[in-house]
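One structure is given below, encoded as structure tokens.
Heads up, one of the protein chains got dropped from this complex, but the rest are sitting where they should.
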Amino acid sequence: MTPGPARFLVLVAAIPAAIVVVGGLGFTVAQSLGLLPLVGPARLSVDAYTGVASELPSSIAVSVGIAVASTTLAVLVGGTAAVLIVAGGRLARVLIGLGAATVTVPHLIGAAAIGLLLADSGLLARTFQVPPTDWPSLVGGPWWVAVILEYAWKEAAFVALVVAGTLTTRVARFDETAAVLGANRATRLRLVLLPLAAPSVILTGAITFIYTLGSYEVAWLLGRTYPEPLSVMAVRLYGEVSLTTRPEAAAVAVVIVTLSTLVAAAAFTLLRRSAVWR
Amino acid sequence: MGAIALAVAGLLTLNACTTPDSSSDTSTLATYTEWNEVLADADGQTVDLWMWGGDEQGNAYVDNVLTPAAAERGVTLNRVPIADTGEALNRMLSEVQAGRTDDGSVDLVWVNGDNFRTGREANAWLCEWTSLLPNMELVSSADPLLTEDFGTPVNGCEAPWNKAQFTFAYNSDVVTDPPTTVAGLLEWAEDHPGRFTYPAPPDFTGSAFLRHVLYSVSGGYENVPAEYTEADFVDLTPELYDTLAGVAPFLWRGGDTYPADSDQLNSLYADGQVDFTMTYGPATLTQLVEDGTYPAATKVLSLEDGTLGNASFLAIPANAADAAGAMVVTDTALSVEQQVAKADPATWGQFTVVDYDKLSENDLSAFKALPESPVVPSFDVLSTDANPELAAEWVPALDEGWRTSIPAGR
Partner (left out) sequence: MSVSLRSVPPPASAPRSPVRLQGDPGRPLTTSRGMSRMARQGLALLLIVWFALPLVPLVLWGLAEQWSFPARLPTEWGLGGVSSALAAGGAEAFARSLTLGLTVATIATPLGAVAARGLVNGWAPMPRTLTALLFSPLLIPAFVAALGTNILLLRAHVPPVMGLVLVLVAMAVPYTAFVLRTAYAAHDVGYEEEARTLGASRRRVLWQVHIPLLTPALARAAFLAFLVGWSDYIVTVFVGGGQVVTLPLVTASAASGVGNDAVVAVLSLAAILPPVVLLAVLANSRWRTEGAV
């Protein structure tokens, strides 16, 4: 492949993304500004934003809180799993299989599974024969435990597979070289493994954070009625009976995308600093 | 930067596109005048019926009973299972928003209430077609349950399919002295902390529960005007929310949170964590008790104040690609054979919409011969003192009021 056709092909690769960005984002912004009404004339206004303004602070706090907790857990567990996978052994093989199985579970099903496990009448409560009244409020409780664990469980598998994947292609050679040059284990971990893993950890972490912020099924199924995370609020407003709440739903969606963009920008700044990405 | 430029370009194109003319309130009318024309057009069409797929018996009825009958009339019926009827509506509205007026992918929807009204507001339904159906003869034209859907006039924009009655069910092993009024039910809840709850509105069922309590605290449905006005809302609802806030600490989880939808409430009931559940679809109760999901002692609560009644319908989107086929399917669904089959508790157990007075002796005996459900009483018994539904405008107002005063107001 020479630069000429390759240049062209690179642009082809970006076409689907461009369509989704224009469609998804463009139409959502337009709708939030009152430009795409289902009934009545189009009129530019920020009414949708002022309409939801009073509830935004608590919703942003809940959403960001869940995302931070889920991402931290997912990266810690997934990163550890990746190192163990790369290390090899029989258990590593089991970990790969289980990780792959976990990654394939759609979040909706994952939420159902976690519910069946952690609810007051779930598998754990049944196994330990704890009456529902004594069981901690993991599902629908004040700390969003089941929601955070669902995201952490699924996304840890994603982090593990991607990080292990990038490590296996490169760690062997560098590690060997470092070992030959006389580096001890701790030094090799610090100077070889962590820098090599950093880009994929940053990226999968950012993806987890953004995904958690934008998906609603898990928080809706396993969460509590109030306060609502941003995504749950947006979907509720989308589905509301009156057609006039759709711009408000779009406004909340724009807030989600803005937050996601900030996180992504931060992640890319970190990535550019890492030598391997360059 | 490129992404932003593209987005801006997209916005410009979008403004150049025509938004469908929705300022006029003319509904889309069926173009057919003769049933024969419908039959001719329908032959060979494939009808996509979008329906909520959470009821195994309902799915099996459509696949194994209705679909073969439609096939005999030359129409292929394709069931699209969805988790929420709103998804069908969203698809239709997107098509309308995009100006796709005659090749829509949704041909028929199982719908009622707020979804029907939303579609009406957006002129998204085909109207005045039900009078073409020969089997509409079997349906009473004076039954308010069938001429109005949550206060929205039906106007031939949907054909009745099932009748339903809001039903409270309880575990008679635990609840030995069942309440007989809605007020009594709330008292029972206060006396038995943690054993009762209701789905959080805007869930369909939770929202209907709110209206029952509103009727109860207002001294009966007669005292709540069906038409929505803000004055009535301000006048009537403080007592509703005070009552619910008062009972909240005695609910499941101390009212700290609520089941997100009726399915979650049903699961709580199935697992014995609460002693009551409620549903707008009592048809499913028989099966759920039979297969052991619900306690064997499950009984239907009979309330002196009566409960809300409604009907569910089949509606055709204005832009349906196979409207004629959809009409044939609907006509088939209204036939005596289908309505009898559907009313059998072993098949689905949905209450019929046909008027017994209009049936021949023979057809009537087919309905009379149906086995009775051991759990659910007949529609006549269940719908004694049935309460009318409020106009659909009440629903979002009551839901929003609940959200801001109950969970957020704690």
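The letters A and B name the chains in turn, as written, and every chain counts its residues from 1.
By definition in this document, a residue touches a chain if its C-beta (ideal position, glycine included) is under 8 Å from a C-beta of that chain, and two chains touch if they have at least 3 such contacts.
These numbers were taken from a predicted model, which means no experiment stands behind them.
Q: Using the touch definition up top, pick the residue from B:225, B:272 or B:377 that touches the left-out chain.
A: Spelled out, the listed residue whose C-beta touches the missing chain is B:272.
Q: Pick from A:40, A:57 or A:88: which residue touches the chain that isn't shown?
A: Looking across A:40, A:57 or A:88, the contact with the absent chain belongs to A:88.
Q: Identify the residues of subunit B touching the omitted chain, counting contacts across the whole complex.
A: Given the touch definition above, subunit B has residues 1-3, 6, 10, 14, 17, 48, 50, 52-56, 59-60, 63, 80-84, 87, 90-91, 94-95, 97-100, 105-106, 262-263, 266-267, 270-273, 284, 287-288, 291-294 touching the missing chain.
Q: Of the residues in subunit A, which ones touch the absent chain?
A: 1, 3, 6-7, 9-14, 16-28, 31, 36, 77, 80-81, 84-110, 112-114, 116-117, 121-123, 125-127, 129, 131, 150, 153, 156-157, 161-162, 164-176, 185, 188-189, 192-193, 199-200, 203, 207, 210-211, 213-216, 231, 234-235, 238, 253, 256-257, 260-261, 264, 268, 276-278
The rule we apply is simple: only the chains that are shown with their structure count from here on.
Q: Centroid of subunit A to centroid of subunit B, CA atoms only: how many Å?
A: 35
Q: Taking the complex as given, what residues does subunit B use to touch subunit A?
A: Listed in rising order, the residues of subunit B that touch subunit A are 3, 6-11, 14-15, 19, 22-23, 84, 86, 90, 93, 96-97, 114-115, 117-118, 121-122, 194, 200, 202, 253, 256-258, 260, 264, 267-268, 271-273, 392, 395-396, 403, 407-408, 410.
Q: Where on subunit A is subunit B touching in the complex?
A: Touch residues, subunit A against subunit B: 18, 21-23, 25-27, 29-30, 35-42, 120-121, 132-133, 137, 140-142, 220-221, 223-227, 236, 238-243.
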